[in-house]
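Sharing a structure with you now.
Omission of a single protein chain aside, the complex is shown with its protein chains in their original locations.
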Amino acid sequence: MSRNEPFGYYPGCSGQGTSAEYDSSTRAVCAELGMKLQDLEDWNCCGSTPAHTVDHSLSTALSARNFVQAGKQGLFDIVTPCPSCLKNMRVALRNMSDEHIGPQASKLLGGDTLQEGHTIKSVMQVIHEQVSANEIAAKSIRPLEGLKVAPYYGCLMSRPQGLMQFGDPENPMVMEEILAAAGAEVLPFPLKVECCGASMGIPLNEAVTRLSGKIIDLAAALGADVIAVACPLCQMNLDLRQGQINRAHKTHFQLPVMYYTQLLGLAFALPHNELGLDKLVVDPQPVLDKLANQRRAVANAMQTEGAA
Amino acid sequence: MSVLTGKERRIVGFLCNWCSYGGADTAGVGRFVQPTDLRIIRVPCSGRINPLFIVKALLGGADGVLVSGCHPRDCHYAEGNFYARRRLEMCKNLLPLVGIDPKRFEYTWVSASEGQRWQHVVTEFTKQIHALPPAPVFPESPEIERLAACAGE
Amino acid sequence: MPGNKFLATADVAAWLGELSKTMRVFAPRNEGQAVVYREFDAAKGLELRRKPTESAKHALFPRSEELLSFSYLRPAFGAPEKEGETPSDVSQVQVKMPVEPMPTVVFGMLGCDAGSVTTFDPIYDGSKFKDVYYLKKRQATVFIVRACAEVLSTCFCNWVGGDPANTKNADVLATELSDGWLLQPVTERGEKALTSPLLKDAPAASEGQATAIHDNARKSLGDAPNLEGIDAALFSLFADNDFWQRQSAGCLACGTCTYLCPTCHCFSITDETSARNGVRLRSWDTCMASLYTLEASGHNPRSLKAARLRNRVGHKFAYFLRNNDGQISCCGCGRCIKSCPSSVDIRQIVKDALVQAASIAPPPPPQPVAPAAASPKPAAPVKGKGRTKEKANG
Amino acid sequence: MDDELKGAIRKVLPDVDCVIGWGPGPDPLRSAPFFMRKPEEVDAFVVGPLAVNNPAVFLPEYKGKKVGIVVKGCDSRSVVQQIAEGLVKREEVVIIGFPCSGVVDIQKIAAQLGQDIEPGMVTSLSISSDKLTVNVKDTAKTMDMADVRADKCASCQYPNAVVSDEFVGTPKEGKTDDYADLAAFEEKSIDERFAFWEQEMSRCIRCYACRNACPLCVCRDHCVATSREPHWLNQADSTREKLFFQLIHATHLAGRCTGCGECSRACPVGIPVGLFKRTMTRAAARLFDYQAGTNAETVPPLQTFATEEPTIKEREW
Partner (left out) sequence: MRIGVFICHCGTNIGATVDSAGVAENAKSLPDVVFATDSMYTCSEPGQDGIIRAISEHALDGVVVAACSPRMHEPTFRRAVERAGVNRYMFEMANIREHVSWIGKDKEANSNKAFELVRIAVEKLRRNRPLTPKYFPSTKRVLVIGGGVAGIQAALDCADAGIEVIMVEREPSIGGKMAKLDKTFPTVDCSSCILGPKMVDVAQHPKITLYACSELESVSGFVGNFEVVIRRKATCVDNTKCTGCGLCAEKCPSKKSFDRFNEGVGTTTAINIPFPQAIPKKAVIDKSFCRQFVKGKCGVCAKVCPTGAISYEQQDELLTVQVGAMVAATGYDLVDWKVYSEYGGGRYPDVVTSLQYERMMSASGPFGGHIKRLSDGKEPKNVVFIQCVGSRDVSIGRPYCSGFCCMYTAKQAILTKDHIPDSQSYVFYMDIRSPGKGYDEFTRRAQEEYGTQYIRGRVSLIYPKGDRYIVRGVDTLAGAQVEVEADLVVLAVGVEAAANSPHLAEKLRISYDKFGFFMESHVKLKPIETNTAGVFLAGCSQGPKDIPSSVAMGSAAAAKAIGLLSKDMLESDPQIAQVNINRCVGCGKCINVCPYKAIREIDFRGQAKAEVIEAVCQGCGLCNATCPQGAVQLSHFTDNQILAEVEALCRC
């Protein structure tokens, strides 16, 4: 698969709502990198959290249907920005050959049958595989120089190891490499694959404030300007709930939490509306300011150098 | 009667003394219940097994043959099972040509400590043989056949 | 001639079917690319044109036959009454003889095949030894010989006293005419075999037609060389290793020639046992194999194939003659030539032997003294019995 | 080419005990193995589609003497394998090769002749590049060489001698072997195969021509077929024992057979015993990427091993 051929694009439900900025920035960045994304027609829920906790066959069938839809469009290599969708759709592919779940899920598909040869990857992995660091650097007309980024993957991107195939499950380095190529100073962030509290926000809010709190706390302690994320749920917990966290721990963090695609978009100088920066809760202005200052400083330095 | 008619099939096992025979012992010590069809012939090493023993058994009316040796690299005699693996695999290729279902012959590796694995292997293989019809028998001459009929009386 | 019968082509199978009800009927049929004698089975057809690949000798001399079967009886158990005594539980052996042979008809055998029985009879029905297994089958078997209309390039029955329409040892001579078979009884036994209502009295002209066919075949055989003195020639060449090594250079030392040969009659005996039971088998053996003469000591007087080929040719054209009134024990069917995978030609060897012998010692004395090196002992009447072979287990 | 070959043979003759090739046979359709010792004997040398026999079968008998041998491509593979296994010493054999365009299968000629004419009735024949004409009495019958060529020639990968000291002629292009014969046989169901062999083996006469024609049979006079220690086979006339012998032969040749086809050809009753060895040859090629008789430096696959066998897919329990 080369990036010249279109990938099937599965935005996932978050991309339509809470992470619309992830969706739009992903599209913008991919377009800039020459990756064609073709939307799946009539896609449905991937069968994540609610479905797979009650019925594996149903959850599998939901994802399988998305592959079937893609197949009808001739799309076999699917990408999605959402790690949760990715995990569930990979599980579905595996389950379809399970001797128990497979037949039941197939029945749920009605008349459709799942063809062979479907794959699904995260947008991040595809960018990493298909676009060289040099290319990213070349596209980065406004490099993220001087920006201290804490890369945060969340728990799902690299786990379970066998299913996700995303390098060292405890210490993935993909986001680091991408952002470093865009000029950022990527901090070694030990909590990069820790749990944010995920969907416990509603039943046990304390879990989120505690777990996400630690992540923000460490990132701040390391001097990060921004936490880069790749998961809608992580982003929501760290960004939307930062106020709750501050209240719970009596802290005053104002640490912007941005999708790595948004950061790439800034580096590529893509329009801010495409990056959906206005959707962020914690104001990313300090990030933009720092970048602008840095640019100015560099320009000044060059000028002085030129003058000299 | 070598097998209980209706209940059992004739299954011959060739086991190396050091690993698999020990594994079968371990299964016994652990009281891991197994089907009763299998009869084990003890040999020093899987490398001792001439594939023709297997062919002989299958032509002679065995419904299945199971060979087990030490895991590759763990051979008591260092290399015997490496040779065995090649020979047994070749043998598996030959059987279907003469009309013997290759499912009637399997080989595997079981160590002396793998009692549970042995139980699993025996159970699965016996199941596999029961799923096949009784083995076809190549005709023997009538004189020899008569020998067999009254043997052991 | 009275007694001549006519069997329409369409009725052949029906007649053989009828015979099968009371007898074992051997007839040639195609199997794969070979023509073999098998118990008649209408469904599997007949082959009465092409010459059979194998000879019909197994009707009298099966490839492997049971001589007897035996069982070791279960001993009485229990300790001896007095201490120090030997236990009395020594096994007893019970021996059983095989069942009597069925009455048999061999239909459609070739003249050369029938002629070969002349070699068998003095061996198995000789003055010294009577082989009951053979005799019973011989007495129970009717030979219906088929006259050859065509001959092959390998045929040479006329060299050795044979004939395409040979009636020696035959009970009935059958000749295929345009629309059926003329069956001419040769013996009383043959006459008795021709009683079916399917057999009509033969028209008068048929005998003449048959004779014409026979003559035609005889003519196409060509002239036979003069083999006089062949035995002496072979004796004189006994120690000519170079001659035999050249002749045998292409020989593979397999048993094809001897097993297809209608006159080869050697066997070996083995006991096959299982637990307490056993059977004694007599099976074909071949002097072309090294094992044939392997002695228990490990010594083998005929370890080289040259010596073995010499034995085969010598036996047929020299040794047998001396014991059997000049009878050549080759019937000229040519199967050994036709089926030899290495194209070894016994005719050429015989011719070469005459030439070679003439070149070294012309003319051969009437009663040649056996070469000093080894006294060529004519084959023992029952070849197999003198052989040493490892005993069966048990 | 005949004359060139004869020239090569004459050139080699002074250095060797004899040169093994082909000479006139007992009938027009057959040649015979031919052992040339003197230059004048070379005149009768024949080559071409009738040079059927594999002369390599005789080589081991001459161990210790130097001999020459004329080989087709397939024959040369036997020689190479004999050298690889130490049955023949390379320095004791002078190999004369030529490009072979295939040999006839007399059984196929028989089939072309029809039911009423036997090969033994043929009085003379003539051969052109793609036709073979036989005369039976007064009539002539012409057949396409393609229809009477031996099966092995259709998939011959090595028409030229793999190794030779003298090579006469322009090398020919080899074909590929896709084991179509086995694929055709494998159309049969397992039960049909069983029935097939039951029928075929029933007419085996245990003459062991298949074995003795095999240039790679090492046991020669010590075959287990007739031994009592070990007692693999009984002497009863049964399909089982006869078939079992074929499986013994195939097992012993596994990974060693070069596919010269002599076993099948030698069989006087036409049993396709070569299929057993072909199966093993295919397996050796697939499992061990080994082709016997192409390289005298290699060890046959069953006499060695690898600690990892990526091509052997073992069953997972």
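A, B, C and D are the chain letters, set down in written order, and residue numbers restart from 1 in every chain.
By our rule, a residue touches a chain if its C-beta (ideal position, glycine included) is under 8 Å from a C-beta of that chain, and two chains touch if they have at least 3 such contacts.
Note that the structure is predicted; figures quoted are calculated from it, not measured.
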item: Among shown chains, those touching the left-out chain; value: A, B, C, D
item: Candidate in contact with the missing chain, chosen from D:V46, D:V224, D:A296 or D:I312; value: D:V224
item: Contact residue for the chain not shown (choose from C:K5, C:H214 or C:R276); value: C:R276
item: Contact partner of the left-out chain, one of B:E8, B:E89 or B:E143; value: B:E8
item: On subunit A, residues whose C-beta touches the chain left out of the figure; value: 168-171, 188, 190-191, 194, 218, 221
item: Where the missing chain touches subunit D, by residue; value: 85-87, 218-220, 222-224, 227, 229-232, 252, 299, 303-304
item: Footprint left on subunit C by the chain that the document does not show; value: 72, 74-75, 77, 79-80, 86-87, 89, 274-276, 298, 393-394
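Definition applied: only the chains that are shown with their structure count from here on.
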item: Pair sharing more residue contacts (C-beta pairs) when B-D is set against B-C; value: B-D
item: CA centroid of subunit A to CA centroid of subunit C, Å; value: 91
item: Averaged-CA centre spacing for the pair subunit C and subunit B, given as whole angstrom; value: 44
item: Set of subunit B residues in contact with two or more other chains; value: 141, 143-144
item: Overlap residues in subunit A, where contacts from two or more other chains coincide; value: none
item: Chain-chain contacts as defined at top; value: B-C, B-D, C-D
item: Subunit C residues within the subunit D interface of the complex; value: 31-34, 36, 49-51, 53-54, 62-64, 150, 152-155, 246, 249-250, 252-256, 258-260, 268, 270, 272, 281, 283-284, 286, 289-291, 303, 334, 337-339, 341-345, 347-348, 389-393
item: For the subunit B and subunit D complex, residues of the former touching the latter; value: 50-52, 55-56, 59-60, 72-73, 79, 82-83, 85-87, 89-91, 93-94, 96-101, 106-108, 117, 120-121, 124, 136-141, 143-144
item: For the subunit D and subunit C complex, residues of the former touching the latter; value: 25-28, 30-35, 53, 57-58, 107, 110-111, 115-116, 118, 120-123, 199-200, 202-203, 205-209, 211-213, 220-221, 226-229, 231, 234-237, 262, 265-266, 268-271
